[in-house]
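Removed: one protein chain of the complex. Kept in place: all other protein chains.
This part shows chain A:
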Amino acid sequence: MAGVPLKKTGGFLPIRTNGFDRGFISVVILILVHLLWMRFLEGVLPLWVATGLCLALAVFIIRKG
């Protein structure tokens, strides 16, 4: 994003990111995981499991990504 400094790849993500990027990546993953969960796993595991996992992953990405 123009004007927002990009962090060098100290984190595990393979690209240089800023806070907005990491938040965006988390939301994209959250939506994707929920859609795939509904398609393949919801019969076995309820959807809130996916929500919990994605929120934990989002925190991890934003702090360490």
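We take it that a residue touches a chain if its C-beta (ideal position, glycine included) is under 8 Å from a C-beta of that chain, and two chains touch if they have at least 3 such contacts; residues count from 1.
Operating definition for what follows: contacts and distances are computed from a predicted model.
Q: One chain of this complex is not shown here; going by its UniProt record, which of these names is it: "Sugar ABC transporter permease", "Acetolactate synthase small subunit", "Glycoside hydrolase" or "Response regulator"?
A: The chain we cannot see is recorded in UniProt as "Sugar ABC transporter permease".
Q: Determine and list the chain A residues touching the chain excluded from the picture.
A: Those residues of chain A that touch the unshown chain are 6, 8-9, 14-17, 24, 28, 31, 34-36, 38-39, 42, 47.
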